[in-house]
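Next up is a structure, given as structure tokens.
The block that comes next holds subunit A.
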Amino acid sequence: MTTRKTVWGRMARVMVLAMALGLTAPLAVVAAQGTAASQPPAGQQQEFVPVSELPPAEQLPAAPLLIAAYAVAWIVLLGYVWSVWRRLGKVERELAEVARRIDASQRRS
Partner candidate 1 sequence: MTDFFRIAWLVMRKDLTIEVRSREILYTTLFFAMSCVLVFAFSFVKEGRALDDAAAGILWIAIAFSGTLALGRTFERERHAETLRALMMAPADRPAIYLGKLMGVLVLMAVVELIVVPLVGVMFQAPLLAHPFQLLALLATGTLGFAAVGTLFAAMLGRARSRDVLLPVLLYPITVPVIIAGVRGTAALFQAEVDEPMVRTWVAMLVFFDAVFVTLALWTFEPVMTE
Partner candidate 2 sequence: MSNRNFYLVLAVAVVLFALAPVLVAWAPYEATMGLVQKIFYFHVPAAMMMFVSAFVCGIGSALFLFKRSARADRLALAAAELVAVFGVVVLISGPLWARKAWGVWWVWDPRLTSTLVLWMIFLAYLLLRRYGGAGSEKLSAGVALFGMANVPFVYISVDFWRSQHPTTNVVMTLVPGMRGPFWWCVAAFVLLYVLVLTLRTRLEDQRAALEDLYLKLED
């Protein structure tokens, strides 16, 4: 019972670590890219349009939205895995405890 518990606990810890890595990597990559090239080269331009004359939607910088979306995705998934892992650890500890008690009472009788 106890060995199984540690196996599952360790597994979940590796997963959390992997997801934490995944969380930081895209932020770094996107932040570096987002500032350098927030708009793609879109064909040959006929005229220059100052950014302030565009409708408000097109003035929005894309990088913060992208970073926010990635961050939310990772935080939600990470948080969920963490909570399942924690609940699993708790239940398995309790399971081991109850199994021990049953064992003890059987030995006594």
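Throughout what follows, contacts are C-beta pairs under 8 Å (C-beta built on N, C-alpha and C of every residue); 3 or more make two chains touch, one makes a residue touch a chain; residues count from 1.
Behind the choice of candidates: all candidates are chains of the complex that A comes from, given by their letters.
Since the structure is predicted, the reported quantities are computational estimates derived from the model, not experimental observations.
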{"item": "Complex member in contact with subunit A (any copy), out of 1 or 2", "value": "2"}
{"item": "Touching residues on subunit A, where the partner in the complex is candidate 2", "value": "7-8, 11-12, 14-15, 18-19, 21-22, 25-26, 29-30, 33-34, 37-40, 42-43, 55-57, 60, 62-63, 65-66, 68-70, 72-73, 76-77, 80-81, 84-85, 87-88, 91-92, 94-95, 98-99, 101-102, 105"}
